[in-house]
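Excluded from the complex is one protein chain; the other protein chains are retained at their positions.
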Amino acid sequence: MATEAKAHELIVSVSPHVRGKETVGRIMWTVNLSLLPAFIMSVYYFGPLAAYVTGLCILSAVLTEHIYQVSLNKKTTIGDGSAFLTGLLLGLNLPASVPFYIPIVGSFIAIVITKLLFGGLGYNIFNPALIGRAFLLISFPRLMTIWLKPTAQFVSLDAKTTATPLGILKEGGLDQLMQVFGDKADLYMSLLVGNRAGSLGETSVIALLIGAALLLYRGYITWHIPFSFLATVGVMAWALGGDSGFFTGDPLIHLLSGGLILGAFFMATDYVTCPSIRKGQIVFGIGCGLITMLIRLKGGFPEGVMFAILLMNCFAPLIDRGVKSKMFGAIKEQKK
Amino acid sequence: MSIQKKSNWELLKNGMFGENTIFRMAISLCPSIAVTNGLKNGVALGISVMFVQTMVNITISAMRKFIHPKIRIPIFMLVIAGYVTIIDMLMATYARTIYREIGLYIQIIVAFASIFARAEVFASKNKIVPSLFDGLGMGIGFLLAMIVISFFRELLGKGELFGYSLISGNPLLIMILPAGGFLAVGLLMGFFNWVDMKFYGGKGASGV
Amino acid sequence: MGKTATFERGIHPRYHKDLTAGKSIAKAKLPQRIVVPVSQHIGAPAKPEVGIGDEVKRGQVIGSATGFVCSPVHSSISGKVTAIADFPTAAGKMVQSIVIESDGKDEAVDFKENPDYMNLGADDIKAIIKDAGIVGMGGAAFPTNVKLSPPKEKTIDTVIINGAECEPYLTADHRLMVERPKEVVEGLKIIMKSLGVNEGHIGIEENKPDAIEAMKSAVAGESNIEVRPLEIKYPQGAEKMLIKAIKGREVPIKGLPMDVGVVVQNVGTALAVYEAVRYGKPLIERVVTITGTGIKEPANMMVRIGTLMSDVVEQCGGLVEGAVKVISGGPMMGFAQWTLDVPVVKGTSGILVLAEDEYVSSDDYSACIRCGSCIDVCPMGLNPSMLSILSEKGFFEEAKEYNLFDCFECGSCAYVCPAKRPMVQFIRLAKSQVKP
Partner (left out) sequence: MDFFKLLELVVAASLINNFVFTRFLGLCIFFGVTKKMETAVGMSITFTAVMVVSAAISWVVYEQIMIPLDLTFLKIIIFIGIVAAFVQSADTIMKKVSPSMYYKLGVYLALITTNCIIIAVPLINAGEHYSFFESMAFGLGSGLGFALALLIMASIREKLEVADVPAPFKGLPISFIIAGLIALAFTGFSGLITL
């Protein structure tokens, strides 16, 4: 029969025989793309140093992953964009003025210790970029808290340093923050566009929100974590952040400053290290918010987003264990 | 038990490497991090443990014919606690600065599983001399582990060894902090496993 | 009703139904030879009633039912039995089959007509349905008479005709509803009568507006039958999802539709029931969609049971150059074939041929990144991500804690997985390794 010859060419595999078009690489590279506005703003405010630091982070992250995998005779996975993303996020989380070895050490910790030793992408417990950053902050507390003053031009190498808004708030309170920024409207505006000291990628709230909108639109992240995270921070800031008693705080200052937007949309939502069930993600977001504000208001550090996300990373497997999605037909079962 | 047939040197070696308390047996882990932020503390605790381990082994071995099996556990406890008290008081008197930092961990030697385990497994069944070498081997093994870990931690974390500055610049402060301690032990353990697997055909630590 | 009915979660694959949606059902040529497996249904296999060399006619019983959950098989042509042996089937198993060479005359046995069929008793109807060898034609092929005989303690109040046809590419049910709506409705009425039920629904996905129209006008006079447009979503046609969409009832975990008082039948089954009860015609042919970019002339065809797929494909112009995969059924749950020399059986709803560009290799998958997409789409509310990881690493017992056996392998998880993990394969592996 004519088909006899054909028979051996047919491919046999298990259903389904058609697949959606999403791939890990597509998702990761889109996230990278969504951070582009924030990166551009960082170069605008902090000059070529910003590009240098971020580039060095990306380069060392990608190279580290490649060398590790090649030297162990494994398939290199740098094409999926996750190492690039780790480097990029680490870079955006560093101050502009760090010496060259800080990005390299940070990338090594992020890629090797946090990701590859755990079995690679998909198995890490902690967000690699954040562990890299935390490691650096604890190791080099002084170098990691030198903040350059934003200059608002692409070329400048202004060496003037200043404190971050949250740093000022912690040290001198709201009054001093007002002295530095003028009135509240000026403060909000500076925080929105990113004209303030801080880690490279965290300053420009508008640029970050543009990227976040892309991710939300594409469905790569959902509202659950960012919303519950931001809402908790807002409520906590309003309730406990005021100088004149409960419910007098200014939630906007806390929402717009620090690494909150960057953390809530781009790092707390890291698939691998957050709970995978949506209900659990809300718990996760609320936890992040609570710890962030606890540290900001009472703790030893001016900013708590990084530690909050890392601490909730610890709890994510526990949350995943405790929160199960509702199974089809489960109501009747319980009544029995 | 085959252990009884081993020569004294073998007993010593077994304690130092084959059954290294920390890297191979993975017991008595607490001090491996708590006191290894500097060589001085690490060595001090290592020597204390070595002393207690050896003395307990000798004492138990000497008393082994008189201890009724039913009450052996409290007796072991008493003997261990006695020696720990002695070293605790000695340190408190003669090594004050170190004692201030690691005093709690000296006292906690009393709850070390490794000391108890050797008394139970070895000393209570063997003559005094082999027990001495067994205890000494375990003690030296522990001391070696302490030295290795605290060497790396002090060097990386402060750029110093025994308090003498060796490297200038910005050290990795984290290495002398708790987190760095865990990381250092984990990485060293992994490294030793790797060496063992690569060159001696071992299967890696059994895990707890 | 403003909103169209549906269930929670699910996916929106590309449907590709336009390849055959507009093509009326053509009659396939009389095959030279048919291969009739004695087991085309769930349950015990039928017992061959003929020997080699016997002359048979169209509609003659060649394999008889051996128990309650069993269905007889009939010859779909007239001719001579030439072999009774194990042959491959589309499900990938070797099954005892009766081979009949056609004599070209296509003579039929006398069918017992029943013009007054609406006055038959419930038991008579069920007997006719059983003798006609009717099984669920949506794919599962569960003997229909068994479904129509629920245990006494279960009260059935609703019959749903499943016209969702949510599998991409397939249009067999669609064409039936467009071309023969009256007969489908009559089939539904017979089923309702046999169960003593007063409420009937016909659920149709909204991407078949002409079918909805046709069915609506066909039920115009029937006050107790309603046509229900459904949201276009896979797996809308899965029994449990369909019941949820139309009646809002959830079949309990490990339960059956009858536990919530519902019986679901496929469009094709309804037609077969009508033809059997009205004209005495057994189930010897069915509509098959032959489609995909790997087929020269995609079509909907009335094919005799037992016709080899190669015969059918030839009538559609054959395979194009670069056709790489042949699937019996739809792309989401169908079986890939290694040969075209397998017969069309009662449950074969489609023959789908994928060309190279449509084919996605499942060998090249990576680790789960826990994006949660699969959890978002699983119609059963399971955690496919965990199931696949546990199975991949051999933790089969642990997979049971994640309700392994409640998965009905719809493939939604694998469809959305960005790491291209073969989720269904992992889940099937785990199912084969542990007891429920």
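By letter and in written order, the chains are A, B and C; residue numbering begins at 1 in each of them.
Quick note on the criterion: contacts are C-beta pairs under 8 Å (C-beta built on N, C-alpha and C of every residue); 3 or more make two chains touch, one makes a residue touch a chain.
These numbers come from a predicted model, not from an experiment.
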| item | value |
| --- | --- |
| Displayed chains contacted by the hidden chain, counting the whole assembly | A, B, C |
| Absent-chain contact - pick from A:108, A:126 or A:181 | A:126 |
| Identified contact with the non-displayed chain, of C:131, C:311 or C:392 | C:392 |
| Option touching the unshown chain, where A:11, A:78, A:105 or A:138 are the choices | A:138 |
| Candidates B:51, B:99, B:116 or B:152 - the one touching the absent chain | B:116 |
| For chain B, the residues touching the chain missing from this view | 26-34, 73-74, 77-78, 81-82, 84-85, 88-89, 104, 107-108, 110-113, 116, 174, 177-183, 185-187, 189-191, 193-194, 197, 204-208 |
| Where the unshown chain meets chain C, residue by residue | 367, 389-390, 392-393, 395 |
| Hidden partner interface residues of chain A, rising order | 72, 113-114, 116-120, 123, 125-126, 131, 134-135, 138, 291, 294-295, 298-301, 304, 306-308, 310-311, 313-315, 317-318, 320-321 |
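Criterion: only the chains that are shown with their structure count from here on.
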| item | value |
| --- | --- |
| Distance between the centres, which are taken as Cα means, of chain B and chain A, whole angstrom | 42 |
| Centre-of-Cα separation between chain C and chain A, whole angstrom | 48 |
| Residues on chain A engaged by chain C in the complex (per definition of touch) | 1-4, 6-7, 9-20, 22-24, 26-27, 77, 80, 119-123, 271-272, 276-278, 324-333 |
| Residues of chain C touching chain A in the complex | 8, 11, 13-14, 168, 240, 244, 250-253, 255, 310, 313-314, 318-319, 323-327, 331-341, 352, 354, 358-360, 362, 366-373, 375-376, 379-383, 385, 403, 406, 409, 411, 414-420, 422, 424-425, 428 |
| Chain B to chain A touching residues, read off their complex | 170-175, 177, 179, 183, 190 |
